[in-house]
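Encoded as structure tokens, here's the structure I'll be asking about.
All protein chains of the complex are present and in place, except for one that has been dropped.
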Amino acid sequence: MSAAAPCKLKASDYKSGTRPVWCPGCGDFHILASLTKAVAALALAPENIAVVSGIGCSSRIPAYLNCYGFHGVHGRALPMATGLKVARPDLTVICAGGDGDGFSIGGNHFLHACRRNVDITYVVMDNEIYGMTKGQPSPTTAPDWDTELAPGGTGVSPFHPLVIALASGANFVARAFSGDVKGTTKILAEAISHPGFSFVQILSPCVTYRPDQREWKNKVHPPPVSFTTDAAQAARRVMTDDGFNIGILYKGSRDKYGQAVERSGDFERDLHEEFLV
Amino acid sequence: MSKTGKNFTPAELLVHALAIELEAVQSYKELAEQMEQCANTDVAGLFDKMAKLEAEHAEKIRDTAGNMELPELAPWDFRWSGLEPPENIDIASVHYLMTPHQALTLALENELSAMAFFDAVAHDSTDDQVGLLAQEFAADERQHVAWMKDWLAKYPPPDDDWDYDPDPPAALD
Partner (left out) sequence: MTDQLGNSFSVALLGKGGAGVITAGDMLLAAAAHCGLYGLMIRVVGPQIRGGESAALVRLGSAPIGCLDDRFDVLLGINWKQAERLLADIAVDADSIVVTDPAEDDVPQSIAVSGAALQQLEMKKLAKSVSGGRVNMVALGYVAGLAGIPEEAIRHAIEKELRRKGQQSVDASVAAAMLGFSRTRSSAAPHAVNEQSGNRWMISGNHATGLGALRGGVRFAAAYPITPATEILEWLAPRLIDGGGALTQAEDELASINMAIGASYGGIPSLTATSGPGLSLMLEGLGLAVCAEIPVVVVNVMRAGPSTGIPTKPEQSDFNAAIYGLHGDAPHIVVAPNSVADCVFTTQWAVHLAEATQAPVIVLSDQFIGQALVVADPVPAISFFAKRKLAENIPEAFERYAITADGISPMPLPGTPGGQYTADGLEHSSGAKPSGTVADHYAQLDKRAGKIADFDYGQHWADIDGEGELAILTWGSTTSVVREALQRLPDKVTCKLKLIALRLLLPVRQQDMAAALDGVSRLIVIEQNHTGQLYRFLRAWYDLPPDVDTLHRPGPSIFRPGEIATKISEWCGE
């Protein structure tokens, strides 16, 4: 996190004013609000925040923020965010995207980002569908969800992001719901503040392709217990997760990834000697 | 945290009241922009009007606060009864083809829930000043409710096929 002087801006000061392409009713609008409120509450200067994304509806978010951003290629936001944070440990780096970008094409990078534990925050706006490309199943879609590409459903078990994150070593694991702006704001603020790799899955209904997700606001609920710092306990809890527990599952204490660029000035060591016969 | 703000101090009530209006201004502005992006100019105009209304109300609350020092609350420390401040439109209920009638119905719901919030505070509070303030704010919301009902009467309810769009969504990326 930035060591610069705290900055007193309103949440709306973190918005760029660019009109989102999202459909009215999209959960991502709320997430944008939560994110701006979280960084405002943390008093981070907008120029010291970098938001890195891939491709998809959710991945459009960097352009809607008044921070530095990178809208990269599909599935590769996490390595980009990793490189940026290692090169510039002074920045607050937030990686954002959807369930397709993050868990399908980006799945491998997700595993290794959790392992690597670089001090970044990864926000996945999960609507259990590929929205931008018009409604194909994603790795979190239920096996019987009927689509054009997979008539009758894929028949394939969905991916459980919290389990994977925990098993791969993420240092902070949480789930939020876009409609709960207050709760999401708090979780995001904690995720950003927590050292190491923080993963937040935010259930975010897709108004266009998943009208059934309007029901989510009635299904989400706080977890029966507060977060744990014990990974094994977190693992046991997540085995009985109904997918709608909203809150922080786990806060770990792994050391964050150690390597970082400390200076980029002249290289002093004399390499000439190394090659001398 | 108390669900109905039973233990509000006057300053806390003012902070909450102000937050309600400012959040509403923000929400209505954004919704107006979204509607404009979708060329739903009638509803965009209505949301713009609502934003102005809420902004005026916010001014009034600021005047009422006068020189009183208001506490700075983190977003998660506000004591709403639901997930959101009472005057925030449920974003899942908006639709790019929504009609003015539907927009005003939502706005009316918001004013009613804001009114209910202040009524509850007025009823539950043991502090006279808080009670008086809450009643005043409730009365303002009551006025808004009346306006919403008037405006609503001017618009017909939506047709059965109000959300029919023959064209499929666009894939941009």
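Each chain carries a letter (A and B) given by its place in the written order, and its residues are counted from 1.
Just so we're on the same page, a residue touches a chain if its C-beta (ideal position, glycine included) is under 8 Å from a C-beta of that chain, and two chains touch if they have at least 3 such contacts.
Everything numeric here is computed off the predicted structure, so don't read it as measured data.
Q: I'd like the shown chains that the missing chain touches, ordered by label.
A: Missing chain, whole complex, touching shown chains: A.
Q: Of A:Glu47, A:Asp146 or A:Glu215, which one is in contact with the hidden chain?
A: With A:Glu47, A:Asp146 or A:Glu215 as choices, the missing chain is touched by A:Glu47.
Q: Tell me which of A:Pro24, A:Pro62 or A:Pro137 is the one touching the absent chain.
A: From the options A:Pro24, A:Pro62 or A:Pro137, the contact with the absent chain belongs to A:Pro62.
Q: Specify the residue from the set A:Ala150, A:Ala235 or A:Ala260 that touches the hidden chain.
A: Final answer for the missing-chain contact: A:Ala260.
Q: In the complete complex, which positions of subunit A touch the hidden chain?
A: Residues 16, 18, 45-48, 50-52, 62-63, 66-73, 75-76, 78-88, 90-91, 108-109, 111-112, 116, 259-265, 267-269, 271-272, 275-277 of subunit A touch the chain absent from view.
The working rule: only the chains that are shown with their structure count from here on.
Q: Which of the residues in subunit A come into contact with subunit B in the complex?
A: 11-12, 19-21, 23-27, 29-30, 37-38, 41, 55-56, 59, 132-134, 179-183, 185-186, 189, 205, 207-208, 214, 217
Q: Touching residues of subunit B toward subunit A in the complex: what are they?
A: Within the complex, subunit B contacts subunit A at residues 26, 30-31, 33-38, 74-76, 78, 80, 83-84, 90-96, 98, 168-169, 171-173.
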